[in-house]
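Since the structure comes first, as structure tokens, the remarks are kept for the end.
With one protein chain withheld, the remaining protein chains of the complex are depicted in position.
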Amino acid sequence: MKFATTRAGLIRAGVFFLVLLVIPIVGGPGYLLNTLIFTIMYAALSSSWNLIGGYAGYPSLGHVAFFGIGAYATGIIFSDSVYGGYAPFFLLPVIGLGVAFMSIPIGWVSMRTRADVFAIVTITLLFITQTLAFNLKNVTGGAQGKSVAPAPFDVGTYDWPFYYAMLILLAIAMGISLYFRRSKIGLSLATVRADEDKAHGVGVRVTAVKLIAFAVSAGLVAMVGGVWAYYVGFIYPQFAVDPLITIGMVLMAFLGGRGTLWGPVLGAFILVPAQEYFAQAFGASELYLIAYAAVFLVIMLFLPRGILPSITERLARRRASAAGAARDGASPTPSALPTSEVKVVR
Amino acid sequence: MHSLIQAIILGILTGGVYALMASGQTLIFGIMKVVNLAQGALVVLGAYLTYTLFTQLGIDPFLSILITTPLLFLVGVGVQYVLLRPLHGDDVAQLSLLVTFAIALGVEGVLSFAYGSTLTNVQPAYANFSWTILGYQVSLVRFVAFLLSLVMLGLLYLILQRTKFGRSVRATVQNPMSAQLLGVNANRVSALGFGLGAATAAAAGSVFGMLNSFNPGSHYDLISRLLTIVVLGGLGSIGGSVVAALVMGVASSVVSALASPIWSDFTFFIVLLLVLLIRPRGLFGARTRGAL
Partner (left out) sequence: MQLHIHGPRSRRVRLLASVSALALGALTLAGCSAASPTASSSGPLKIGISLSLTGDFSDSGKAAQRGYDLWASVTNKAGGVLGRQVKLSIVDDASSPDQVVTNYTNLITQDKVDLVFGPYSSLLTVPASRVASRYHYAFIEPAGGGPSVFAQKLTNLFFVQPAPTTKGGDVFANYILSLPANKRPKTAGYAKLDDPFSAPIAASIQKRFEAAGIKTVYDQTYPAETADMTPIMSGMSAANPDVVVGGSQEADAFAQIKGMIQLKFNPKWLFESNGANSPGDFPAAVGANTEGVFSSADWYADSTIAGSSKFISDYVAKYGGDAQKIDPTSAEAYSAGMLLDQVAKKTGKIDNATIIKTLHSGTWPTLVGNLSWDQYGAPKGAYLLIQWINGKLTTVYPSATAQHAPVAPKPHWAG
């Protein structure tokens, strides 16, 4: 399972990021940037979740705990002043590393259990973090929330720093994804996902690779949380540690195709704008929730592996006369990915 | 001392109702290896059905169980048949987890549409009645609810021990492969099992509606509680879930009374994590390969 960085893949990534890079400059400020910030945020979150949930097959439902810790770290450190405005961004790597290290013992305990129980244990993590955020009033401000000092950016380009910060985090998350796929870690994770006992048997250092994936994933999510806190400006426990953020990460990865490089990104670029569009277009109706559940069910029943793997598989089947190398639809080679998703998004 | 004993009494009575809900959930897991995230929503659905039967037709909430239980049994069978059975592939466990979550959302949506989002509860004439026994307060509704949960759990036990269906269930829980070889129809057992799980939710829901205020979103609280109970008890173990529910009820109530309610659930989570550290499969969980 060696993946070559194909030229098509590079061009695809290049075009994708180039387009996103120039949007603020050509598109100007306003709601487009605002929507894109949240879209890219979810793409980054979902890509980070994918490292442990997709590649390793450990569906964490508690990742938002790390998001919240990152958010609170930013909120607590910068509650009085943001030192010129850019300091919260420069501190992100420290927060990321800190949370990554902190997550190792947590990952070790929770990954003693497997898939289903793991999911439940990580939910527990979510509640513990939320309870602490509520109850450690001296540190977090409790239910009163914690405010981040307002950013001194110019109104016209106010969103730019947040936008580029999110974009960089997405690039890092995707870069790590790519690295995972092409390195020995990826191979080990794939073995773990397929059959953990067997992986042990063939000498994969199961615990180590799982923990690496978990910690990297947690650290990335925390950094995204840090940017989010600064952007929104005010953190409450129930928003910073919101189960729906977890659900979002998971759902987007499932929709686009978990265990793939572009799947989580595609999922985010479909779901986030769609949700905002509907909020604008239809206003209120509880029918919403029913429609949501219905779409959800349709995905699970008819596209159980996500959009990208399903398309890839279909393409692969069409080319089946050729050597059947790309049959492993769960981890399609970059070259087998359709180029369309990038263009469609733009 | 007085408040400690009062808290323990309360905790046991409350825990009994959770035991009923959790037994259904763990049964579903035992049979199908599906973590049913819709169990809480089904409880809330049961509560709303009871509410409607009570306010519209004047049917006593305890008696309404005779109507809601069979109704939700059918719903459960239907859900398994239409939504869970078609799932296939190597990620069935994860997919079904998400499917049951979608079901929970759907139920919530329908209930919000029908009833709005204001908290409500079922308020029969005797709702606030309580006895004073040796200086301790025992509320009538709570006590009857506890008894009723015991009766339902007893019925469930009889069904599992004494009927042909029960034998098939037990065989499936122990080893799905060999159960099938022995002629157990896995689909039938799964459908009936899911129905039975939903039925316990209905019965618990009727009682829940009298003990608590609820709205369509209440299922989030319920499910998080239920999940920790069934994991602590050991997924698939009904006895374990009953013990865990009582432990949870008592622990929450005692911590609430003696320390502070803001730490009550937290304590329980910590207990859960500690137990998992020593016994990853929970208190009474069997070591089922692949599931745990």
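List of remarks:
Order of writing sets the chain letters: A and B. Residues in each chain are counted from 1.
As a convention for this text, a residue touches a chain if its C-beta (ideal position, glycine included) is under 8 Å from a C-beta of that chain, and two chains touch if they have at least 3 such contacts.
Note that the structure is predicted; figures quoted are calculated from it, not measured.
Of the options B:Pro70, B:Pro86 or B:Gly116, the residue whose C-beta touches the omitted chain is B:Gly116.
Within the set A:Leu32, A:Leu187 or A:Leu315, the residue that contacts the chain not displayed is A:Leu32. The chain not shown here is touched by just one of A:Phe78, A:Tyr236 or A:Trp262, and that residue is A:Tyr236.
Although one chain is not drawn, its touching partners on subunit A can still be listed: residues 27-32, 34-35, 38, 127, 130-131, 134, 142-145, 147, 150, 155-156, 158, 231-234, 236-239, 242-244, 247-248, 251-252, 255, 269-280, 282-286, 288-289, 291-292, 295-296, 299, 344-345. Interface with the hidden chain, as seen from subunit B, comprises residues 2-3, 6-7, 10, 14, 105, 108, 112, 116-119, 121, 123, 127-130, 132, 137, 139, 211-218, 220-221, 224-225, 228, 253, 256-257, 260-262, 265.
One rule holds in what follows: only the chains that are shown with their structure count from here on.
Annotation: 32 Å between the Cα-based centres of subunit A and subunit B.
Considering their complex, residues 29, 33, 35, 83, 86-89, 91, 93-95, 97-99, 101-103, 105-106, 108-110, 112-113, 220, 224, 227-228, 231, 235, 262-263, 265-266, 269-270, 272-273, 276-277, 280-282, 290-292 of subunit B touch subunit A. Residue ranges of subunit A in contact with subunit B, taken from their complex: 59, 109-110, 112-117, 119-121, 123-124, 127-128, 131-132, 134-135, 243, 247, 250-251, 254, 286-294, 296-297, 300-301, 304-305.
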